[in-house]
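With one protein chain withheld, the remaining protein chains of the complex are depicted in position.
Our next item is subunit A:
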């Protein structure tokens, strides 16, 4: 059984805040839920499925469903880090196809900026996490677990810092048109290379922002989507995967997208060259480059050449990406960028992206998430959507 055209994304909302010390995380979730339901033209009482991940305060979905006043008959708090919300769209489509719910609400929110989170601080993990005793003494932090993948990619394929910098340049080019973006100044390749080295070879401008905020999505049965006033966006295919250290046969040359991507394309019945717009998870520049290769937008090892010279800039290059400015410039709420990836893809398919970055006649879009650590263990999720 496939989820192809079995469900639609009817509501999408990105919270405009980037710093919210005066709001609780639960309140931010609720504000996102309200925004997405208003966008869809649905009421709270219409929601019968609820999805959230590790950013939601409390115990799984229990606390937030109660806070929001929901009485869901289907719940899912799958957590694969920042990719979880793409998994939620897929699982919501499955649940709708199975008749388990009709209107699924997905929320994400967090305040890492107000709470002083950083990519160079040790990641907080639960007691008993089995890898921690063997790795914590070596001070893995978020950024160096991506830097290890970047250095290996450079070693294997000759990828350069200049090529990685082009990814940031493209994101910044788009972000200048987003009034809510945290960083709206255009940057050059030289600006990226001149920014402080955080962990070789990743500079400060190779890293995403730390922002407060959130987002929400409403996934519905197709008959419901057609009854609403918004353009209809179909879920066409999805794939998910977990990639770890392969029992000690560590291979940093590919990401979990090499597994989740083909699953999504097979279900959607299309190929990478059909995609007109791609939201690619951009925790760091190297994350983007590896996922682009692994999704099949270019040959493995040629990602550096592919992203250079503005090829990711809307209206300029072949693969317009992250036209909201992405995590590199716009927003990385809760340190989890998955939901904003879907939201911008929905904007593109509805023709509601900023006119300076809108892809003309955008009818096929992809969103890709990588949550966790590229260099050790991460969840990958690929989602393909179409304008009906």
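To be clear about the criterion, a contact is a pair of C-beta atoms (placed from the backbone, for glycine too) under 8 Å apart; a residue touches a chain by one contact, two chains touch by 3 or more; residues count from 1.
FYI, contacts and distances are computed from a predicted model.
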Which of the following is the UniProt-recorded protein name of the chain this complex doesn't show: "ABC-type quaternary amine transporter", "Formate dehydrogenase subunit alpha", "DNA-binding protein" or "histidine kinase"? "DNA-binding protein"
In the whole complex, of A:44, A:132 or A:232, the residue touching the missing chain would be A:132
Considering the complete complex, identify which of A:169, A:252, A:308 or A:345 is in touch with the unshown chain. A:252
Out of A:11, A:112 or A:140, which is the one that touches the chain we can't see? A:140
Footprint of the hidden chain on subunit A, which residues? 120-121, 130-141, 143-144, 147-152, 155, 196-202, 245, 247-250, 252, 375-376
